[in-house]
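Moving on, here comes chain A:
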Amino acid sequence: MLRRLLFAVLVLAACRPDGWTAGRPAQRIISLLPSFTEILFAIGAGDRVVGRTQWCDYPPAALAVPSVGEGLPPNIEAVMARRPDLVVLYNAGPNVTAAKQLERVGIHTVLIDLNRLEDLGPATRTLGRLTGFEVVAESLATVLDSLAGRPPPVSTTSLAFVVWDNPPIIIGHGSYLDQLAAQAGARNVFSDVAAPSAQVSLETIVARDPQWIAVLSDSAAPPGFAKRREWRAVRAVRDGHFLLLPGSSFGRPGPRSGEAIQQLRALLAR
Partner candidate 1 sequence: MTPPPPPPPLLQLSNVRYRYPGAERDALTDVSLSVAARQFHAVLGPNGSGKTTLVRIALGALTPFVGQAAVDGRIASTWPRQELARLVGVVPQREDNLFPQRVRETVLLGRYPHLSLWGRERAEDHDAVDRALAACDAQHLADRWLWTLSGGEYQRVRVARALAQQPKLLVLDEPGMSLDLKHEMGLFELVLGLVETQGLGVLMITHDLNLAARFTDSLLLLDAGRPVASGVPGDVLTQQTVETVFSWPVAMQTVDGRPQMIPLRQPKESRP
Partner candidate 2 sequence: MRWALLGIVAALALVLSVVLGPAAVPLGELLRSDIVWNLRAPRALLAFLVGGSLGVAGAGLQALVRNPLADPFLLGLSGGAGLGAVVAIGLHLSGPWALPIAAFIGALAALGLVYRLGLIGGASLDPRILLLGGVAIGAFAAAITTAIVSLADAAELRNAFLWLWGGLSGASWDSVLLVALYAPIPLAVLLAASRPLDLLALGEESAGYLGADVEAVKRRVYLAASLLTAAAVAVSGVIGFVGLVVPHIARLVWGHRHRSLLPAAFIGGGALLAFADTLARTVVAPRELPVGVVTALIGVPVFALLLRRWTIA
């Protein structure tokens, strides 16, 4: 609730600068988060996107848009050089400062939260309103809202998302990946860890004995730690039960989140 309120305040704050109202749709947009780029293309505003981050690789058409670099934090000069009339940023520490800098030179910005499934609907509506594609955005947002609102199925299997192996860092409760797993019918064995990601001991992973080890990886080969002796104490590692999830489709919430849930469910059913 607090987060929504904060979000609303931020959007309002971003909209306030004079000479620009919600009534005049943005024509030259820079998207500084792959998820935003996907949403913008999905609601039909793709041809207004004049800048993206180097990580924005979907849809394929987005690759034709010039990249302005990493995006977090943005390279202010590279952003300005594209002469945008709207910059969409992910709402996080360094970006808040960057947004202020951009506002100071007269470029309009909006900071949007996008951490979990339920952020998708509001983010889509905001982008729809700013670009004048409210109707398409609303129908997409409704679909995405239903994803978030759907009670998760009874889990039939369990998994642990391993982000890094030494020290072991896992995904905890309240993160997008945790929701993704729940919606796909798998229990995240670390859903009791309040943080989005956390360092844990290997023995905790052994003790919680997930049936699958999920890794964001674009490679088809098992991760390097699969061969390490201490990791072989984990049953799923010994059994080779790895879920290798391409970062582009699983690593971020977006219009394809529904597909990601379906794919994960299919992988788990193997």
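These made the cut because all candidates are chains of the complex that A comes from, given by their letters.
Here are a few things to note about the model shown:
One rule holds for everything that comes next: contacts are C-beta pairs under 8 Å (C-beta built on N, C-alpha and C of every residue); 3 or more make two chains touch, one makes a residue touch a chain; residues count from 1.
Here the structure is a predicted model, which is why all the values come from computation and not from measurement.
Set chain A beside the options 1 or 2, and in this complex the one it touches turns out to be 2.
Looking at the complex, you find that chain A touches candidate 2 at residues 54, 164-169, 190, 192-193, 195, 198-204, 206-208, 224-225, 227-230, 232-233.
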